[in-house]
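First the structure, which I've put down as C-alpha cells, then a few questions once you've had a look.
Every protein chain of the complex appears in place save one, which is left out.
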Amino acid sequence: MELIPRDEKFYELFERQAANIGEAARKLVELFDHFDDHGVEKRVTEIKFIEHMGDQLTHELMMKLNRTFITPFDREDIHSLSSALDDVLDLIDAVAGRMVMYKVTAVTPGAGRLARVIVHGAEILVQAVAELRKPEKVLEYCEQLAHLEEEADRIKGECIARLFENSNDPIEVIKWKEIYEVLEATTDKCADVANVLEAVVLKAA
Amino acid sequence: MELIPRDEKFYELFERQAANIGEAARKLVELFDHFDDHGVEKRVTEIKFIEHMGDQLTHELMMKLNRTFITPFDREDIHSLSSALDDVLDLIDAVAGRMVMYKVTAVTPGAGRLARVIVHGAEILVQAVAELRKPEKVLEYCEQLAHLEEEADRIKGECIARLFENSNDPIEVIKWKEIYEVLEATTDKCADVANVLEAVVLKAA
Partner (left out) sequence: MELIPRDEKFYELFERQAANIGEAARKLVELFDHFDDHGVEKRVTEIKFIEHMGDQLTHELMMKLNRTFITPFDREDIHSLSSALDDVLDLIDAVAGRMVMYKVTAVTPGAGRLARVIVHGAEILVQAVAELRKPEKVLEYCEQLAHLEEEADRIKGECIARLFENSNDPIEVIKWKEIYEVLEATTDKCADVANVLEAVVLKAA
C-alpha cells in the first residue's frame, strides 16, 4: 500500500499502453499492404505478441491501482482508461487473427482504408495520453477521435453495402462483414478512450 | 463549476433524451408501415437527424456533469442514465440505417411487431423519466420494461427460427438475422435504462 502515490508511474503505464497500440496499428497496415508476401504469418504473430505485452501492462496497472491509496485522478477513471486502451489493442489483434483463421487470400481496399483510420486514431491516442495534463489539447484530440469514429462508420457502411451487392458467395460475406465490423469497432474503442480522457480533464479543470 | 446545482437542468435533459427516443421509435414504425412508399429515404434521414440531436444532448449532459459539484443524484447514475438513453436511440438509428445499407425491399411482420414493442418501451421511458421523483411509479414502469424485453426476446426467437426454416437464401438470413437482433437489442437497452432508474429511486427511498 503506497500512501504517497508516485503519480508518474500511472502516466508512464498509460503511455506505454498507447505506444503499444500505435505499434500494433502500424503492423496491421503493413500486414494489409504486403498481404501477398510470405510476411502474413510473421506479422500476425508480432501483433499477437504486442497484444500479450498489452495484457501485462494492463495487469500491472490494475495491480498498482488496487494497492495505491491516493491516485493522480479518479480511481474509476484510471480503471476505465486502462481497460479502454486494452480493448483497442485486443481488437487490432482480433482483426489480424481473423486473416489467418479465415484463410483470407487478398485484402480489400476498404479494409486498407479502415486500417489507416485506426493508425491515425492510434497516433492521436499517443498524443492525448502524453498531454493528459494539458486540458485544452486533450479536448481537441477527443473531438478528432469522435470524427474518426464517424468516418470509420461511414467507410464500414459503404464496404458492407458493396459486399452484399457484389458477392455471390455467402461464406465470403460472413467473413468480410465481420472483418469490417471488427475494424470499425476498433475506432469505437478509440472514441471510448476519448470519453474517459474528456471526463478526466474536465473534472480537473 | 456550479456549487449550488440547478437540478432542474439535469431532469430537463433526461426528458429531452427520452422524448427523442419516442420520436425516433414512432418514425421507425412509420418507416416499416409505409415501406413501399418513396418515403423510406426521407424517414431514415429523419431518424439519423434525431440521433444526431441525441448525441448533442448526451454531450451537453456529460459536460454539465463534469462541471457540476453537487448533483441531484449519484454522479455515476447520472452518467449511466444518459448513456443508456443514448444507446437506445443509437440502436433505433442502426436498424433504420440497415434498411438502406442492406437494400431491404419489404419488411417482415415480425420486424413490425418488434418495432411496436420499441414504441411501447419508449412511451414507458418518457413517463418513467418524467416521474423520476415518484419512486413507486418508477418501479412499476421498470417492471413493465423488463416484461417488454422478455416479449421482444421471444418474438426475436420466433422470427429467427422461422427465418432459418423458410429461407433458402443465406444472404437474406444474414441480413434479417441481424435486423431482428438489433431490434431486440433496443429493448435490452430500454431494460438497462430501467435498471439505472430502479437504483436511483431505491437509493433515494
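Just so it is clear, A and B label the chains in written order, and each chain counts residues from 1 on its own.
In this section, a contact is a pair of C-beta atoms (placed from the backbone, for glycine too) under 8 Å apart; a residue touches a chain by one contact, two chains touch by 3 or more.
Since the structure is predicted, the reported quantities are computational estimates derived from the model, not experimental observations.
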Among B:M53, B:V104, B:A130 or B:I160, the residue in touch with the chain that has been omitted: B:I160
Absent-chain contact - pick from B:A19, B:A130 or B:V173: B:V173
Chain A residues that touch the omitted chain in the full complex: 1, 62-63, 66-67, 76, 97, 101-103, 170-171, 174-175
Hidden partner interface residues of chain B, rising order: 76, 157, 160-161, 164-165, 170, 173-174, 177, 195, 198-199, 202-203, 205
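Please note the rule applied: only the chains that are shown with their structure count from here on.
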Distance between the centres, which are taken as Cα means, of chain B and chain A, whole angstrom: 27
